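What you see is the complex with one protein chain gone and the rest in place.
Right, subunit A next:
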Amino acid sequence: MDNACRSSLVESPMGPRSPPAAALDLYGKRRQMVKVQVLEREIGLLQEELKSVEDVQPASICCKEVDDFVGAKPDPLVAIKQESHKPNPFWKSLWGKFCSSLMWICCSTRCLHHLQILNCCKCYVSCHPHCHICICSEKATCQEWRKCMGLSCLHNACCCFKSGHNCTKVNLCSNLAKCCSNTCCL
């Protein structure tokens, strides 16, 4: 080994030299030792955890804490739904009935968005007078109107699907004239 070091010194005194084989082996041994130490430390930590888990409370207590916390904290996103489920004031109900009675007039002409929306509700049994979401485009040639739950027509969409068909995919309809016969479009 010493000869190898000396010969490398003679041959190229200024060039980089490889570390001697013994040093490499020492490096490998050192790394292996460190790996073992890390694992043995991990074993100690796991043993500690096994002991401590004996005294840990069951998950149901944590679940109760989560449930209580969420229930108590106001949330603007969840509050929307709670507010929307509140019964509307009387005048709003009256307004809705008034709109419904005007439907036949306004839908034959260029409807305002409110009444045009209500027209859409004819197609959708689940829509109530206050749905201000669905719009049925006059240009859409939906082949068959079915009951729409929740997400009904958005602005450039038609919602049409054959009875009994379970929509598995939502497609973006880019062309109003195009109407999906057996899929649900947005």
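Here are some notes:
Basically, a contact is a pair of C-beta atoms (placed from the backbone, for glycine too) under 8 Å apart; a residue touches a chain by one contact, two chains touch by 3 or more; residues count from 1.
The rule is short, and it goes like this: contacts and distances are computed from a predicted model.
Per the UniProt record, the absent chain's protein name among "Small ribosomal subunit protein mS23", "Auxin-induced protein", "Proteasome maturation protein" or "Guanine nucleotide-binding protein subunit beta" is "Guanine nucleotide-binding protein subunit beta". The set of subunit A residues touching the chain not shown comprises 22, 25-26, 28-29, 32-36, 38-43, 45-47, 49-50, 53-54, 56-60, 62-67, 69-71, 73-81, 84, 102, 105-106, 109, 112-114, 116-117, 124, 132-133, 135, 137-139, 148-152, 154-157, 159, 161, 165-168, 170, 172, 176, 184, 186.
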